[in-house]
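One structure below.
With one protein chain held back, the other chains of the complex are shown just where they sit.
Should a chain be cited, it is by its letter among A and B, assigned in written order, with residues numbered from 1 in that chain.
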Amino acid sequence: MTINLAIFYVLAAFTVWAAAVVVLGKNIVRAAVALIFAFCGMAALYVLLDAEFLAAVQVLIYVGGITILLLFAIMLTSRISSPTARVINDQVLLSAVAAVGLLVALIYAAIRGIPEFPGPPRLPETAPFIGRALLTTYVLPFEAVSILLLAGMVGAIILARKE
Amino acid sequence: MITVGKLCEDFYALTAAWGIPWIVPTLVVMTVVVGVVVAYIAVAAMFLIWWERKISAHIQVRFGPMRVGGWHGWAQSIADGIKLLLKEDIIPARADKVIFALAPMVVFGASLATYVTIPWAPGLIVKDLNIGLLYMVAISSLTVVGIIMAGWSSNNKYATLGAIRSAAQAVSYEVPLVLSLLGPVMLAGTMSMGRLVEAQGGTWFGILPRWFVFPQVVAFLVYFTCALAECNRLPFDIPEAESELVAGFHIEYSGMRFAIFFLAEYANMVVVAAIATTLFLGGWRGPWLAIPGLSAEVSRGLFSLVWFQVKVYFLIFLMMWLRWTLNRLRVDQLMDFAWKVLLPIAFANLIVTGLVMTLWK
Partner (left out) sequence: MIPLSHYLILGAILFSLGVFGALTRRNAIAILMSIELMLNAVGLNFIAFARYLPQTMLQGQVFVIFIITIAAAEAAVGLAIVLGLYRNFKTVNVDEINLMKW
């Protein structure tokens, strides 16, 4: 049990617990705060996988942007709901079966399907590499995504503004 | 400073010779470093609170604290801290207790975590991450989340309003802030804070130091303005406006919890000034003399430490001066200013920097 493996288990348990609170939590604000913890746990896992630039981007965009959006939306759409209001709808059994089936299939594929490669040597810095890749090989998806963001911004503003 | 690294190595070698597993000295060193950083924050925050009161007093032609501790009331902050510790801890009846308790910790934790990559002296960084600047910006965006949590869980309309306005302001001013920081990053070619300072060595024409503030004046001004907004300082004071929102998102906090918010605000000011110093004012660079009796590196390290603090506190003095001189912007003026003025200027600075770098290669 190396220290890396121990850290991985701790982070994985933390992230899975936070995700469970997101999915099953009754209070929606607590679910949003648990989502923040899940994102931070994922960022830590990215650092463990030598993707430090993506870990910082994950914290910046997911925690610093998307969760703030979610909290705003929760604040603007909350009603005084009774504490006994149901959180889960009627499809619990079917979706539990579907989710567990998917999980079993994915675990089977993970254990049997992927041959164990040794892994490439670790890059000292991933940020310049990613930047170069984005602007040379992947410049078309890069520009397409920026247009998508523009369309998303315009659409969100139009949908959400007061008439 | 080369001596600190050597101390750590000697410590590790010593404990290895005694047969202790390597995890123990690592944890000890980490604890000591965290203790030093927290002690620095505490002392700096107390000093800054006293200093702010003195500066505001002299700008307003009065004296400020004069009695506590004798000379110009220097112990006023200590007295304030003791008072806040002894106050009753009130939690509103219908507040969400878990999130109410968690919010100050998130805000203070985020401010504390940004101290990891501040270069105090050559070689004296807790950890020189190679994405240091991006890490600091990312972690400072966590304070906004803490502010929303604080405002929402207080179950108080003024607090919620203050939290929403603060979040909108912080998120809007983050964009020109990051863009203005990209100018020096392009000039230096790295995001690592230690290497950013090293890229500012040498002089032009023998007298003008090669700090990035000279080619990037516009970026410096944009960054400073956005930094004022990120710290919720006047003129971007709406989230904490005492006369408008009755202290905004931290209305319901009393005693130690309020002290944590207060500490976090001043710690944030130091971080923001430290980023400005590192990127624009040359970090720890400054003239130094060899102190007789110490080696050249150690005396250079000591002088660099002092120069860094001088620059940081000069910028903080500017921030305090602006606070007590300018008046507050309205919320819509504030958002207009961010999106319609600062953002185009930051973009223009980025484009011009890129063009000049490409043409002058």
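Simple rule for what comes next: contacts are C-beta pairs under 8 Å (C-beta built on N, C-alpha and C of every residue); 3 or more make two chains touch, one makes a residue touch a chain.
Keep in mind that this is a model prediction, so the values were computed, not measured.
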Worksheet item: In terms of residues, what is the contact footprint of the unshown chain on chain A?
Response: 4-5, 8, 12, 15-16, 19-20, 22-24, 28, 31-32, 35, 38-39, 42, 45-46, 48-51, 53-54, 57-58, 61-62, 65-66, 69-70, 72-74, 76-77, 79, 86-89, 91-92, 94-96, 98-100, 102-103, 106-107, 109-111, 114, 116-117, 119-120, 123, 126, 129-130, 133-134, 137-138, 141, 145, 148-149, 151-153, 155-157, 159-160
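Assume only the chains that are shown with their structure count from here on.
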Worksheet, complete the sentence: Per the C-alpha means, the centres of chain A and chain B lie apart by a whole-Å value of 29
Worksheet item: Which positions of chain A touch chain B when the two form their complex?
Response: 3, 27, 29-30, 33, 36, 52-53, 56-57, 59-60, 63-65, 67-68, 71-72, 75, 124-125, 127
Discussion item. Residue numbers of chain B touching chain A in their complex, please.
Written reply: 23, 96, 98-99, 102, 129-131, 134-135, 137-139, 141-142, 144-145, 148-149, 152-153, 160, 164, 167, 171, 174, 191
